[in-house]
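Working notes, beginning with the structure itself.
Missing here is one protein chain; the remaining ones are kept as they sit in the complex.
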Amino acid sequence: MAEFSWVSRSPLQHALVAGAYGARDVEPGVSLTEVRNFELIQIMARRGRWADLASAAKTRFGVAAPDVPKAIQSPDAALIWSGPDQFLVLSKGGKHTFAPLSQAFSQSASLSDQSHARALIGVSGAKARTMLAKLSSIDLHPTVFPIGAAAATSIDHTSVNLWRGNDRPDGQAVFNLLVFATFAESLWHTILDAAAEYGVSIAYAEELA
Amino acid sequence: MKYSIFSLARAALSGHKAWQRTWRDASPKDHYDVVIVGGGGHGLATAWFLASEYGIRNVAVLEKGWIGSGNAGRNTTIIRSNYGLPGNTGFYELSMKLWERMEQDLNYNTMVSQRGVINLYHSDAQRDAYARRGNTMRINGIDAELLDLAAVRKMMPFLNFDNARFPVQGGLLQRRGGTARHDAVVWGYAHAASALGVDIIQNCEVSGFVRDANDKVTGVETSRGKIGADKVGMAVAGSSSRVAAMAGLRLPIESHVLQAFVSEAIKPVIPNVMTFGAGHFYVSQSDKGGLVFGGDIDGYNSYAQRGNMPVMEDVCEGGMALMPMIGRVRLLRQWGGIMDMSMDGSPIIDKTPVDGLYLNAGWCYGGFKATPGSGFVFAHLLARDEPHKEAARFRLDRFRRGAAIDEKGVGAQPNLH
Amino acid sequence: MVSLAQTHRLASGGLIDRSAPLNFSFDGKILAGFQGDTLASALIANGVKLVGRSFKYHRPRGILTAGSEEPNALVELRTGARREPNTKATTAELYDGLEAASQNRWPSLRHDLMAVNQLFAPIFVAGFYYKTFMWPAKFWEAIYEPAIRRAAGLGRAAGVADPDHYDKAWAHCDVLIAGSGPAGLAAALAAGRSGARVILCEEDFALGGRLLADGGTIDRVPAAEWIARTLAELATLPDVRIMSRTTLFGVYDGGTYGAIERVNDHLPSPPEHQVRQRLWRIVAKRSIVAAGAIERPVVFAGNDTPGVMMASAMRTYVERYAATPARRVALFTNNEDGWRTAETALRAGLQIAAVVDARPEVSAAHRALAAKAGFPVLNGSVVGVDGGKDGVRKIAVSLTGGARAEVEADGLAVSGGWNPAVGLTSYHRGRPKWQDDISAFVPDSAPPGMVAAGAANGAFGLGACLSQGFAAGAAAAQSAGCSGTAGTPPVADDEAFSLTPLWHVAGKGKAFVDHQHDVTASDIELAQREGFESVEHLKRYTTLGMATDQGKTSNVAGLAIMAAVSGRSIPETGTTIYRPPYVPVAIGAFAGHHRDENFHATRLTPSHHWAAEQGAIFVDTGLWKRAQWYPRAGEKDWLESVTREVKAVRSGVGFCDVSTLGKIDVHGPDAGAFLDRVYINTFSNLAVGKARYGLMLREDGMVYDDGTTSRLAEDHYFLTTTTAKAGPVMQHLEFCRQVLFPELDVQLTSVSDQWAQFSVAGPKTRDLLRKIVDPAEDLSNEGFPFMGAREVSLRGGIKARLFRISFSGEMAFEISVPARYGDALVRNLMLAGKRFGVTPYGTEALGVMRIEKGHVAGPELNGTTTAADLGLAKMMSTKKDFIGRAMAGREALAAADRQVVVGIKPTDKMRRLRSGAHVIPKGEIPGPDNDQGYVASVCFSPTLDQWIGLALVERGRERIGEIVHAHDPLRGEDYDVELCNSVFYDPDGGRQRG
Partner (left out) sequence: MRIVCPFCGERELGEFTYLGDAKPVRPAAGASEDEVFDYVYLRDNVAGETSEHWYHGGGCRAWLKIARNTLTHEISSVEPAAGVGAAKVGA
């Protein structure tokens, strides 16, 4: 009996065409990067167990669990606040998959695997903020939304997690967007429409930014 | 003076100096057979029907501001009787029949325009729901037609048929539906009721109810003094809970803000009244040329009479999705009214638990089309002390009994109706 | 380029770019202008006086103003799909190739036959239509109304889809400023220097406001130089943003403002990838309205004649555009400011015919000016204008003391004083207050966080504008939390402002208050006479102030006349409620990106692209696109495809993507107790590894939603909802968790998008699954019984969840895998099922099979049915409290004659059923009293080879076997149907348990 192949397919696989998009006569003002094949685990503290959870998180990740809207970078994961008593663990390469994390937090939290529930898009470039202002009602001014700031918010009436990663080497800010997988293609087109006038460069990556 | 082209021509000869007040400027008397609280369309219609149908002319209509200053003058002027549930169907048709004779009844041109109301459908499920509703209408003797795509396209070729997110598939049409000039309805009832002896008292705000030893309501306290009454009827949309609270009543009502919009005047482009079935948008074009449109309520309790941008955007998105020809037409004015949303989306016309006090409330955002019908059945209730048969289901105790009239099927959550 | 004479263009001066000549056309005639012109200034430069026709009487009209308050000079701008009706020539920026046409005239602007309406003017007074057109009743829709509708309206909309794009954006700041005049720029300076994030919106394409026309000296330099210096300084401040061509039109709650940016309206069409206009939602901690003031007219006979123009507008045309509206100008003023127009005209070398000043005293300086320039100063008022479509010829003046004079002139500048622009400050229903010294309303009770400064606040002097603006900017920055220093304010002298109020000069002939709507002074008197005494009644009866200029030039004059007629003061008379938007805004801008296919977002299932490859027909289900059926070559219609799909499932095996169901992880020690409270049946006693069908009610006792919930671990349930209710149920459950039952230790997470879930159904389901599931997994009836649920391994190494549940009534499993494997799963199902003839099926076949099986779905779960109505009363636990329990017991919900779900089939087996038909007892004439129910869901059942359906019928379950009448007048159908058991297929459930 033939084994079946289980090819993972990103929700943006159909829509994402790497290369240039929109205005061509300008240096691309927006760069969009999809990161594929990540692990994303939602951790929700149980009743009265935040302290236990925080200590388990410290042990596991070496950083404090976020309990305000921040994304905290550990050596091999990003802990992204996603609501009261809960955060997301984003990692790559099987470092923090569902089963071991379930073990680690079995006493203090309820976990749901969201690895396949989202698409991850990085937005940067000189016009990134200008473009995002068309989509997001959040104030992304550097003084208000510094590196590590995170928000559970909505774009196009659809829930997203938005956080600011480390700046690019050229100093440009990087905004990360986790969007729901079934909305991803639609949102992608919305993002492209918003960005087209600034010129867009599109790529995908296997590694987290 | 009777209004007609002849009296108008005669008046023109004298530079229109001969015209008198459209309604008498009355001062309150000590006592009336019936006092109606609220000088909107419903209150004035009630007074007129009391006088004209039931021979009760010792009637006062008390208005805290100027007549028609509430929802009567803020709505999108749509009239229709395309309801699907027992209770609503018959009542709104009664109202529609009264619209059809209003101008002759009142000697006032309220510009009742039966240009047709079409509810568009975009899915099989919606079509089936409209079929059920349209058949209810037909069974009740009301005109209804189920149009397919081709018929809709012929009637409204400007809709987005080609690249719509939710393509139009057809519509439920009531040809007798349409629009009327909202302010004229108020003035027409005031004109006609006043001529029959009804006192219309503006700038007269009710601040409390006068009760006798048996707790019966025997009058009202107002900013213009105490006014006695055998019966007091409340027709105070937008203030129902506040006025009822003066009598110690809590109602199954929340007040919400509904926005409405009008565009700059343009030459006729929209022949009828249309409701988008895949978003919150309905529209007609006034005789003056403005597109009059609206959508959903803002969704939070409000007495502020103004709304916010998300709904404004939502409504315009619906409009553009339905007919992208309006993109360059400009929105001219935006306003908000207070909708007394009942717990099932249908009105309440009933005696209250307080003797002598009668309630007409909970019209949600459908009050305008009900104006003549509401006045008629409320007058009946006030005159006869029993509900008119077409309003027999609009009882206050229906919520307690479980006999809600819930057209949308969303339950006891007013902002979803 | 053809060089065309601009007969009314000054040889030098103005802020136009003479090196950039432009051609444009008006009513087909080619004319010339310059970059920096508006359409109005270019028309004036070409000597055009007649620009439009009025709404009711079709009177010839010219250009009255130089801004967004213009009532008369409205044109259809652009052509074809981009035609924009009612565009104000006074704000339309000129571009090369601009095409404009006059509107509301036939056949031409000069010879408008509709002007015949003027003959009927004695009858067409305010409200005339309320008094006539009543008989015969039928004539209204047939004759009167169509005629009125055709005559009314102004310009013509394009009538076809707008080809341009719009978008919307958000902006955030500490201090938002409306207007770039002296007050606005000073405010921006102060706020910006203080370190505030500042946004300044200016509706004009040039910055400076009245300074552009009126100049002046600021900080001892000419205004133009001060503007340049100020803008240069503002550009150095990091967080000051100047948005020109952007009008702040509304203020909403919590410091949210609406603004419209005309991004590309100054071009023939937007460049590729760019939008025409952008709607801004600006969130500001503080705002400063420095929107200036609007000069107001005086109402006198003939005041609508082309060539009669606001005095300040005339200055604007001469100074800013070097265009001369007239060569021999008369000026009519009641205030000092109006005289500036005389000075401007003299400077430009125009003749001054006379200055008519309504004030008792004219200053010595002005008298000296008149003497020097040689024009008369007449104490009195203009009472009439002789002229017509070619403009003003003569004006009649009534002199103080009673004598009359005539003045020959080809233009009349009028100044009745200034009204602060109180719109923005009044949009929260705050009413402006009357200020006697300027005889105008000034802002009062502005929305929280907003102040007015400068002319918008009634301070008309240049010095006062600067100091007020600067102080407001500094204060706003401070209160927004900025601690920097504002530095030195700019200074200038204040001009004298003396005014004698004058609203209306009695005279013969029509005197217009609202030019566009043709509301005259006598209309206002008539309204008063007929009892329309409230200003709101006045507005509604006469339509005063309801035109596209929103009464900017007419409202205050109208109520002043009304006050005079009624013997009340102006403040006693009061104003109407101010309504946004401040200027009319394109509906397309409010929609932005959300039109056409982008009206709403689209959700795609994990198998979407595979299904598209198969040629599936998709149906919109909420935001989802779902495969409705999969047509095959040679199939003639949907019914044939669907029938094939159903038969394939019932006889073999098929699969359907059911990923659209809402999926929720319910975790925690109290998960079972929680579910017991939200479902009518019990879940705390469900064994791990088992699934159960659950029903939820609303608190009012009606059915809310249903679905299957499985227990995957002691403290983990996996709950599913219907597709339609996924979002609302999640919100409801969070409400239960967070608000109603906070004591429970339970956590909820939506995992709808995590899992690709497929129903695999049919007698060969096990055969197929055994190909794909690891052979070690026991799929036998014993090893995996009906309603079992557990994780299994698939061949090739991934994990899946299997649920032995059935919607179709067949032996079936639902299989779910992490969503990125959904596409692979569907391909593998096809591969594994090839030898069993596996058939993908869509939502139609799904629907057919659920009706055959008697399962209720959307049409029956319509929010007005109870569990008992659906035949599910037995599920209601009597041992526990749950949402909806108490209200479900109310008398009317327990009534014996409720409409309940029952099966129906036509007595004629060939007959097609339709949903929406009503059920009437056989032999009776349909009417409201015997309307006993309706057909909710129908399908052609390939299994029974006939149409069947589910209906809601009074006492239906007691009437099984009864023949009733299906009445469908909408579609002209009447036929008999038999009421039957709602489970048409495999009533004892042997197949799904097998």
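Letters A, B and C mark the chains in the order given here, with residues in each chain numbered from 1 onward.
In this text, a contact is a pair of C-beta atoms (placed from the backbone, for glycine too) under 8 Å apart; a residue touches a chain by one contact, two chains touch by 3 or more.
Bear in mind that the values here come from a model prediction, so they are computed numbers and not experimental data.
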Sort by label and list the shown chains the missing chain touches.
A, B, C
Considering the complete complex, identify which of C:Glu597, C:Asp620 or C:Glu699 is in touch with the unshown chain.
C:Glu699
Touch with the omitted chain, as defined above, among C:Thr79, C:Thr485, C:Asn685 or C:Gln731
C:Gln731
Considering the whole complex, which of A:Leu120, A:Ala133, A:Ala151 or A:Leu178 touches the chain not shown?
A:Ala151
From B:Gly219, B:Gly233 or B:Pro252, the answer for touching the chain not displayed is B:Pro252
I need the residue numbers on subunit C that touch the omitted chain, in ascending order.
252-256, 281, 283, 428, 448, 699-700, 727, 731, 734-735, 737-745, 880-881, 886-887, 889-890
At which residues does subunit A meet the chain that is not included here?
44-51, 53, 68-69, 82-85, 137-138, 151-154, 157, 159
Could you list which residues of subunit B touch the chain missing from the display?
241-242, 245, 250-255, 299-304, 308-310, 343, 399-400, 412-415
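The criterion applied here is as follows: only the chains that are shown with their structure count from here on.
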Chain centre (avg CA) closest to assembly CA average -> C
Using Cα averages as centroids, what's the distance between subunit A and subunit C in whole Å?
32
Expressed in whole Å, how far the mean CA point of subunit B lies from that of subunit C is 23
With chain centres defined as C-alpha means, what is the inter-centre distance between subunit A and subunit B in Å?
50
Note: subunit C residues in touch with at least two other chains are 168, 281, 598, 600, 602
Which subunit B residues sit where two or more other chains touch them?
none
Given the complex with subunit C, which residues does subunit B contribute to the contact?
3-5, 7-9, 12-13, 15-17, 19-23, 25, 65-66, 68-69, 73, 86, 89-90, 100-101, 103-104, 107-115, 122-123, 125, 127-136, 138-140, 144-146, 158, 160, 163-166, 178, 181, 183-184, 187-188, 202, 263-269, 278-279, 285, 287-289, 304-306, 308-309, 312-313, 315-321, 324-335, 398, 400-404, 406, 408-412
Touching residues of subunit C toward subunit A in the complex: what are they?
165, 167-172, 197, 239, 272-275, 281, 283, 593, 598, 600-606, 609, 623-624, 659, 665, 667-669, 715-716, 744-745, 747, 749, 751-756, 771-772, 794-798, 818-825, 828, 831-832
Contacting residues of subunit A [partner subunit C, same complex]:
1, 3-11, 13-14, 22-23, 37, 42, 44, 46-48, 86, 110-118, 133-134, 136-139, 141, 144, 156-158, 180-183, 185-187, 189-190, 193-194, 196-197
